[in-house]
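Encoded as structure tokens, the structure appears first; notes follow it.
One protein chain omitted, others in place.
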Amino acid sequence: MNREMLRDLLTKVRAGDVDVDQALANLRNLPYEDIGFARIDHHRSLRRGQPEVIFCPGKLPEQVAEIAARLKESNAVVLATRSDEQMFVAVRNRLPEAVRDPVSRLITIGTPEPAEHRGVVAVVSAGTADLPVAEEAAGTLAAYGHEVRRVFDVGVAGLHRLLGELERLYTAQVVIVVAGMDGALPSVVGGLLEQPVIAVPTSVGYGASFGGLAALLAMLNSCASGVSVVNIDNGFGAARVADSILRLAGPRS
Amino acid sequence: MNREMLRDLLTKVRAGDVDVDQALANLRNLPYEDIGFARIDHHRSLRRGQPEVIFCPGKLPEQVAEIAARLKESNAVVLATRSDEQMFVAVRNRLPEAVRDPVSRLITIGTPEPAEHRGVVAVVSAGTADLPVAEEAAGTLAAYGHEVRRVFDVGVAGLHRLLGELERLYTAQVVIVVAGMDGALPSVVGGLLEQPVIAVPTSVGYGASFGGLAALLAMLNSCASGVSVVNIDNGFGAARVADSILRLAGPRS
Amino acid sequence: MNREMLRDLLTKVRAGDVDVDQALANLRNLPYEDIGFARIDHHRSLRRGQPEVIFCPGKLPEQVAEIAARLKESNAVVLATRSDEQMFVAVRNRLPEAVRDPVSRLITIGTPEPAEHRGVVAVVSAGTADLPVAEEAAGTLAAYGHEVRRVFDVGVAGLHRLLGELERLYTAQVVIVVAGMDGALPSVVGGLLEQPVIAVPTSVGYGASFGGLAALLAMLNSCASGVSVVNIDNGFGAARVADSILRLAGPRS
Amino acid sequence: MNREMLRDLLTKVRAGDVDVDQALANLRNLPYEDIGFARIDHHRSLRRGQPEVIFCPGKLPEQVAEIAARLKESNAVVLATRSDEQMFVAVRNRLPEAVRDPVSRLITIGTPEPAEHRGVVAVVSAGTADLPVAEEAAGTLAAYGHEVRRVFDVGVAGLHRLLGELERLYTAQVVIVVAGMDGALPSVVGGLLEQPVIAVPTSVGYGASFGGLAALLAMLNSCASGVSVVNIDNGFGAARVADSILRLAGPRS
Amino acid sequence: MNREMLRDLLTKVRAGDVDVDQALANLRNLPYEDIGFARIDHHRSLRRGQPEVIFCPGKLPEQVAEIAARLKESNAVVLATRSDEQMFVAVRNRLPEAVRDPVSRLITIGTPEPAEHRGVVAVVSAGTADLPVAEEAAGTLAAYGHEVRRVFDVGVAGLHRLLGELERLYTAQVVIVVAGMDGALPSVVGGLLEQPVIAVPTSVGYGASFGGLAALLAMLNSCASGVSVVNIDNGFGAARVADSILRLAGPRS
Amino acid sequence: MNREMLRDLLTKVRAGDVDVDQALANLRNLPYEDIGFARIDHHRSLRRGQPEVIFCPGKLPEQVAEIAARLKESNAVVLATRSDEQMFVAVRNRLPEAVRDPVSRLITIGTPEPAEHRGVVAVVSAGTADLPVAEEAAGTLAAYGHEVRRVFDVGVAGLHRLLGELERLYTAQVVIVVAGMDGALPSVVGGLLEQPVIAVPTSVGYGASFGGLAALLAMLNSCASGVSVVNIDNGFGAARVADSILRLAGPRS
Amino acid sequence: MNREMLRDLLTKVRAGDVDVDQALANLRNLPYEDIGFARIDHHRSLRRGQPEVIFCPGKLPEQVAEIAARLKESNAVVLATRSDEQMFVAVRNRLPEAVRDPVSRLITIGTPEPAEHRGVVAVVSAGTADLPVAEEAAGTLAAYGHEVRRVFDVGVAGLHRLLGELERLYTAQVVIVVAGMDGALPSVVGGLLEQPVIAVPTSVGYGASFGGLAALLAMLNSCASGVSVVNIDNGFGAARVADSILRLAGPRS
Partner (left out) sequence: MNREMLRDLLTKVRAGDVDVDQALANLRNLPYEDIGFARIDHHRSLRRGQPEVIFCPGKLPEQVAEIAARLKESNAVVLATRSDEQMFVAVRNRLPEAVRDPVSRLITIGTPEPAEHRGVVAVVSAGTADLPVAEEAAGTLAAYGHEVRRVFDVGVAGLHRLLGELERLYTAQVVIVVAGMDGALPSVVGGLLEQPVIAVPTSVGYGASFGGLAALLAMLNSCASGVSVVNIDNGFGAARVADSILRLAGPRS
């Protein structure tokens, strides 16, 4: 459309129907977004095969279902994060292939096609209460077509459990570490590995955990190299960071 | 320049030297900023006569002087905020007309031309320690060509002083209220006036003022209508908000 | 009444029924508020046609209805903010013309008369979850008689959407920007426009958004000129600031 | 008992049954608390006629009733703060003279006897939402036998309302000021009066009020003399401070 | 002056030179402050004999000296708080009777006349590092004509020291308690005494004392009755609260 | 298994089936965890007789019951903390000997065997609202086989109550002090005793207690020697610290 | 003196010079502190051989020297914490045997006598910047007569360093863990050991370490058993906690 508009203008210039000054004026008023949109669109097209994502909180069940149905038309996979049971019922009524994981609260609609940048991500979590966040990361990665290694319940207070899983971590390309309370796990993992480590603080804890603040601060202050941090409980965001890294790395040989 | 580039392209299209598809490709790669810059530039040109501003902290005296000299070439007024004495010496060496107000720490170079949107702003302050911030607001407004009414030292603990100045406040178009400690003054002023009130918390205080946090929170929670807030100690910012309002209001009749 | 009291006293002085010293004593004891009230009343009378406003939280449905009915007697428009469904039922029982918008939770009773200072305000919001706050601002502005342009869902992570709406923003007089999470939108909007920008942080977000604190701090630290900030989720307050500015600006020509 | 123990020891010393060194050793091991308790008890006896107080939160209805019944045996007045309706039912079953004020949530059992230090306290509040806290202060003061002047809904954004009540404030002995949101009222009241002013921040507000923190900080930073502060929502505590002052002042002549 | 203005107006009304409506209009514009000022002034006159106070921080030595000299003309005692050595030199050059206490940093000029409300205040402090704040309170009280009992270095970790001073506390009228670090002292003192207790948190401490925040929060949460709190390090403010209470109590018999 | 692997390797070395260099290479790749696990396991075996603990929040009733049943097979005592009534029902269905204390919310399954390091711990609490946390500490200690002395409701505002219990504190080996609000009790107790004092802040309080933050900060700033602190409401953790100390101290003679 | 007073009274009772009731009255007014002091003194005498301690900050060099000299008269060891070089010069002038460690800033005067409760404490630290705090703990322990094992620079980001020192940790009685930044080390150490672990957060770090807050919160949220926490940078306090535990444990066999 936009390109058509431009082509139309240029064609008229060529044909002499529009003179140069007039075309110049038109172009000067050409809204940003048109060119901008085209550009970004072009880039977006590189991501074909990636799921579109709906952030559910604050939306009505029917709204989630409506958006999901619309997105499904042009996407192989649609993902809905932080859904509740009612939203799922609404979605499944319109898209029977939808499945929902009650732990991560992810609704996945469709199966990811094999992606060019498919990689291996380890999702490490400290305690069982961190599971919903860890599974949100794992489920998102799966929806993006990556292989996920779950290394759960390996908090630093029982170091031998973590050390017993090192082999599986050494051979992952990216490692996501999910921890609440003292948030110490990413420092330990980051110190043992060379790969990029994405730390996800969780709101798990009580008292002086202040809703995940303790874990967040600990992770930001990690002295291990290669550790970066996303928002509290943001398992989805960590998966997106991992995907952006793996897209760069290309497929695992 | 940019316009020339575009004109050149269009002229070539017209002349048949460049065909439509090729022109289209060129335009599609046309960097955002070129059109964007032009656009904004156009808008910027509406502000002719306005001072250009240098934020001094973190710059070397010679850097401040160099930037000031360069800006002065194409601007009637150049303003430098939060300057120190050494910066002023460096600036005056190159621009002898520069003057510096030691209270507000503003360096002003040049005299503002009468602005179309010249207005009347009252700058109200609670205590003598708030003066540097209040004067930064006042000096900036003066550099933008507005009339400034200083209503200083009228903290709410001595209400009669404020009430004694109401007449001068009623007839101002915009009111800037500067206060530290309990930050109560904007609530009282905002309750008495119909005009836009811009509240500036200051870091004046000690103990539980936490560097201006107490005043900031109080101002954000003001129940008076028409009060909005800028950053702690940001007298300059308040003046810019006032100027943007007065530009809209047009000159006082 | 108050004026009557004064007139009565003066008439008696004139008639010689009260001598000067006695009148002086009376006047000296004249409570502040009487003169004060009159004064403010006078100013208030300039606002004829403006809605009176009820802040609903913490009031019983019948109390809201009672206050609304009483205010409606002498006001063309009455507004109730942050109402719930039960409050609306109670209000409508007494004032059948009342309408309630479920998104903004505003109850509006009556139609605004054309105001002298009617203006054009753009209400910009970052995400769909910011809608209730954005609509509170929009609905309040409408009740004050202003034209509202809704520019919704233009968060900075999808810049092309914002850039595509610039034209509608350039031609508004005042711009209200509503955003939660990273609170980045007012900085971008404020950098693109010359008009006064009123930033409203929202409590939308999770984790390290800390109930809107992240957005609030970001907005207070905006380096764009002309941006001032109101309390978290205070769409109503932003509308009042906008109205105070537009009243100053006068009607749009 | 304790006194008997001591008397017994001394009698034995006198009778020569216990020699001085042995008695000295016994006295050295005399536990703190025994003498301490006696001492404090003696002081406590000066407070006869004052109500005993039960802080209800976290107690079961029957526990509140049981404690109330036991205390009532030896006290003219028993007060229960922050009670709920169920607690009241339980109390009234055992003490039919109990009354409960739904606004302040105070249960009062018994009528205060005229106190020697009876005084006049003004309880000033900013907004209608501050009422529960203001009434907790007022009801407690009444239970202690003081005269209470309610000066409600006089927030600083409508200064004329406060100024209209100055006469009633000037003639009170102690002033309690209750305010949420910006917490500005105690500064204004403290600036107008010479009497002790006790400021009570409330959790009324939203967004950047952070549960009363904004009001608390504002009050601690008040520049008015004679203002001291109690905990957020602590109407009861303010009343106790006022009572301790009035006890010192003696009855109003 | 103001009274003259009013008298003049009324005389003209009486004489028929000004009609009632015109007088009414004039009176309506009568500035608040004139009546207000008179009123407050009248009240201020009740405080004759009280020192005037200069808050030194942020003022130049000559400014402090100038203000001190001006105030001394009409006041028996002038007090300057938080002064430094240079300010003192400047003051003493003009007012040779000035004395400065290096611990409290108070400059006192003149000797307090015996006040009608002279009372006995105990100033209790927890550690030697709290001395500057405790002495600011003590010195201010002395300048207001009160008797001060210093009960220093009686922190709760050595309870026997406090208990050994109870006699001197029982017989004071008001008790000021100064403590940093854990801020526990006011709770203990408040539990032992019936008198008003004014708690002053200090910034003494390190680490998690966060500049006095720990002590401040502890004091606000004290469960002892009759305890109210002033700002961190505000020894002067506590003395003013004590004075306001003692003025109410009248002289000690 | 792991030992077998090693034995196998060494046997082959001895038999000459594997040469030294090859064995060396194998050993160098020997995963951390295997040796590590053995080691830690060995240490764990020293703790035989200690209860295993389940942290209930975030687990389903059946999960709690399942874990409890599995742990009970190899442990004399199993403890479940922060359980609710439903969890208890599920546990009791499978383990009829389970008992639950509604105050501490602890489920205990089995009776502790007499431990070698059995000790005497005093659990001191400030107010009745601190009971759940104090009982969690007490119940945990009992499950570990220690003698518990409950010294409850001895807040510092009624010092005589605490002083009356000193004898029972002097003769305890370790003292746990539980307090909310001002958190002052550990400072007073720590100043009176020579033993290790473990301070537990609770979330009891309102307003500026900020969910236990005030008590936590006060305790961290205690100037009494020998006081250390655990997380807010962490009665269980305090008991574990006490147990680790008593294990060191050995049985009381 | 106090004992003499008592002896005098009892002698008079015995001699019949004072009757029992009069003696009873005297004893009842006997100030707390006299008996109290005796009691505590008695307890203090159990600590013979322990150093007396001077906290230097805020004291003048001569004051430190004076206090040190006075304490040295009756104590084998005197310790001064957080001293500077000038304080040391002043102390050494009067007490030539004084030595100062520039890292820990401890001045030690005298040699500790072998203590009955002498124990083995490991002081573990994460980074070289934590050394001053770790050495303050170590130096204090040495002054109390304990054997100290320094296990420094074993931060969790290089786990092998810590694991290489486990043997020395397993055989210590108490472990002090000093760490800034992410504060993760105590969780790891606490998970590997059965002994009491005292965690000391340090202010080492920058940015989101917020002066040690990040480390403090992490340590309070540690899920390892047996970990308790002292104030930020409080190496001395940790040593005192360790000493109180070792005193309980008795000498190492």
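Going by the order they are written in, the chains are A, B, C, D, E, F and G; count residues from 1 in each one.
As a working rule, contacts are C-beta pairs under 8 Å (C-beta built on N, C-alpha and C of every residue); 3 or more make two chains touch, one makes a residue touch a chain.
Bear in mind that the values here come from a model prediction, so they are computed numbers and not experimental data.
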For the full complex, contacts between the hidden chain and the displayed ones involve A, B, C, F, G
Among B:V53, B:L106 or B:L216, contact with the omitted chain is made only by B:L216
By the contact criterion defined above, which parts of chain F meet the unshown chain? Give residue numbers in ascending order. 3, 6-7, 10-11, 13-14, 16, 19-21, 23-24, 27-30, 32, 35-36, 38-39
Even though one chain is not shown, chain G touches it at residues 128-129, 158-161, 163-167, 204, 206-209
Spell out the interface residues on chain A facing the chain that's missing from view. 36, 39-40, 43, 46-47, 170, 173-174, 192, 194-198, 216, 220-221, 225-232, 237-238, 240-241, 243-245, 247-250
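Here, only the chains that are shown with their structure count from here on.
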Matching chain pair for A-C (criterion: over half of the contact pairs shared, by residue number), options B-E, E-F or B-D: B-E
Using mean CA coordinates as chain centres, what's the chain D-chain F distance in Å? 39
Between chain A and chain E, what distance separates the C-alpha centroids? Give it in angstrom. 59
Residues of chain B that touch at least two other chains are 159, 192, 207-209, 220-221, 225
